[in-house]
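This is the structure, below, for whatever I ask next.
Every protein chain but one is kept in place in this view of the complex.
The block that comes next holds subunit A.
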Amino acid sequence: MVEFLEVSIESIDQIIHSYECSQRYALAIMQDMQRTYQYVPREGMEALAQYLDCPVSALYAMATFYKALSLVPKGEHIIKCCDGTACHIRGASTLIDGVKRELGIEPGETTEDGFFSFETVNCLGSCALAPVLVVDDVYYGKVTLEKLKEIIADVRKGGAA
């Protein structure tokens, strides 16, 4: 499993300084922060603004525009339910309702214990396996409601161990 770092000035600086000082790397740097911390922390954006000599608002505009970036921390495990057209036609809505029932959260939310985040995505490019569910980086194809329960139970077990 991926380990997420605590937000610290040192780790932020490390990410920022692995890139040349140019606006063109702003998105890549924030994506690295997202991968490291599961979100883009305010401290990170402020440090980056200073490094690139640009207003924080420009970075904030990007962080809210791009779906890959999030301003709030996400859960330990991320369940992504594909709602691309192929999955939608093959019953993704039923699956999304199923995840809502199982976890008690809406898409975009995180469970109170911080264990699961639930997102819907617009196509993972695995349309031939529709409907598709991705937990962290593992793909599950042709998911049914029954299979969904098993998958969630497995993650819970694996996470507790």
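Throughout what follows, a contact is a pair of C-beta atoms (placed from the backbone, for glycine too) under 8 Å apart; a residue touches a chain by one contact, two chains touch by 3 or more; residues count from 1.
Here is the rule we go by: contacts and distances are computed from a predicted model.
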> Can you pick, from "ABC transporter ATP-binding protein", "SLBB domain-containing protein", "Chemotaxis protein CheW" or "Ferrous iron transport protein A", the UniProt name of the chain not shown?
Replying inline: "SLBB domain-containing protein"
> If the hidden chain were put back, which of A:V7, A:V56, A:I105 or A:C123 would touch it?
Replying inline: A:C123
> So which bits of subunit A touch the chain we can't see?
Replying inline: 22-28, 31, 58, 61-62, 65-69, 83-86, 88-91, 94, 97-98, 101, 121-130, 132, 137, 139-141, 144-146
